[in-house]
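Every protein chain of the complex appears in place save one, which is left out.
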Amino acid sequence: VLITLTSDFGSRDPYVGIMKGRILQRCADATLIDLTHELTPYRPEEAGFWLWRSIPWFPPGSVHVAVVDPGVGTGRALVVARAHGQLYLAPDNGLLGLVVQADAAAETRHIEVARLGGRLGVATPSATFHGRDLLAPLAAELAAGRCAPEDLGPVAAIRPGALTPAALHNGVWTGAIGAIDRFGNLLSTIDAEQLKHPAAATVELGGRRLPMVRTYGEAAEGSYVALVNAFGVLEVARVCGNAAEGLGVQWGSPFRAWESAEATPS
Amino acid sequence: VLITLTSDFGSRDPYVGIMKGRILQRCADATLIDLTHELTPYRPEEAGFWLWRSIPWFPPGSVHVAVVDPGVGTGRALVVARAHGQLYLAPDNGLLGLVVQADAAAETRHIEVARLGGRLGVATPSATFHGRDLLAPLAAELAAGRCAPEDLGPVAAIRPGALTPAALHNGVWTGAIGAIDRFGNLLSTIDAEQLKHPAAATVELGGRRLPMVRTYGEAAEGSYVALVNAFGVLEVARVCGNAAEGLGVQWGSPFRAWESAEATPS
Partner (left out) sequence: VLITLTSDFGSRDPYVGIMKGRILQRCADATLIDLTHELTPYRPEEAGFWLWRSIPWFPPGSVHVAVVDPGVGTGRALVVARAHGQLYLAPDNGLLGLVVQADAAAETRHIEVARLGGRLGVATPSATFHGRDLLAPLAAELAAGRCAPEDLGPVAAIRPGALTPAALHNGVWTGAIGAIDRFGNLLSTIDAEQLKHPAAATVELGGRRLPMVRTYGEAAEGSYVALVNAFGVLEVARVCGNAAEGLGVQWGSPFRAWESAEATPS
């Protein structure tokens, strides 16, 4: 079974490697993949953004562990979600909002850690490394088929987080910047599949209205363009430049799009 | 089967992890290894340099996927090469030049993407992420033994790229700087096996003639030395320093060596 790991742990300290050892102690034949460990701390929703856009690229039954967890050691819950034929483990801090909201049949549960101690082989989890002490062994148990989400705790709603699915109002889709990649490209939460003719849409971001292009190469160097990117969402980029720096917008900033001349964005 | 991944994607965004998910969707028992993802963009030949020097260290039948691809979305072809008992997938931009030229029996083919759509499970590949949409599923199909290079397209010559094999003229081997490592060491394209007595050679780089040493420790701190490195090529290093910065030479700069007093470099 495939288990992916996503975090803000960085690569300098051996924390990710130790989580992997802990998983393989309990599920020796798991295949482990790092999604990324360089996420911005304090932005669990950005981890969730990438998990959301990764859904089509992982096999059914994959188990995804995501740890961007500024609240570790406080009373925040841990959650397990079944959605899109895959399983997700994360803190209940908004990280899984987009993933869960994209599947009407998704089921989410609060993990009853106190009740699971024996199963996890951890008498007393550390106060600060729940990735290793709770999520890693749970992922291994799920991947090994020795338990199911039903065994981990009761069905419960999860926190939706700062990123909510893009919404249509008066012909205008309003989403937000859900991720900024290393080139400064601004990825929105607006799924191009929601639009009828994305190629004909107009995008508004940071006070500018931008034309849609098919690829970066269709506009002059330094200009801002909107496009449907490789992850199927509307994106704003600066040709051969850094759109995030140039436009002065931030993660979470509103991102709007409309398809017809009849739309009247306020 | 072993599949290696090499790119300039960096580690901040989840692109490599998503490529791996795509591979494991179609070949669940592949073993995946990252060669490096920190290569310099716009230098496909440097990726190829490392693949060339990695040949002895991977098992027969390994599949290597390399994506340094400034031309993604343009008309450049994708190629599959069979060489050294291993398989290579890359854009046709010079990346595979050294690998292919080092095997007289190498066979290269242009991949007929349009014809393979059904096989790849991708109706419409994205314009910018061919690593995920084309090369990853092709690598999985090859590794799983469900197709062979013959099925992917016709035999065709590939672009040789900026790095060509070192050549001998009037007793002087002329190659180029093929890679610069993080210490600023300058690795040439001159294979030490081409020389009869590499320990007695003279190296010329950036206007300097340098003595050969066996290890870095044999010369004074700060001095420039030439040696046969752990990858079997002639290298210029600065003892306890950065040769690339000190000599003012660049990737691709000419690198020369001769063995005998009779050689008369111009």
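Quick notes on this structure:
In order of appearance the chains are A and B, and numbering begins at 1 in each one.
Note that a residue touches a chain if its C-beta (ideal position, glycine included) is under 8 Å from a C-beta of that chain, and two chains touch if they have at least 3 such contacts.
Computed from a prediction, not measured in an experiment: that's the story for all the values here.
Only one residue in the set A:Arg43, A:Arg132, A:Arg238 or A:Arg256 touches the chain that does not appear here, and it is A:Arg132. If you put the hidden chain back, the residue from B:Gln25, B:Ser54, B:Asn93 or B:Ser126 that touches it is B:Ser54.
Think of the hidden chain as still there; on chain A it touches residues 10-14, 16-18, 20-22, 24-25, 28, 32, 73-74, 126-129, 132-133.
By the touch criterion stated above, the residues of chain B touching the omitted chain are 2, 4, 6, 11, 31, 33-38, 50, 54, 57-59, 62, 181-182, 214-217, 229-230.
Keep this in mind: only the chains that are shown with their structure count from here on.
Annotation: 34 Å between the Cα-based centres of chain A and chain B.
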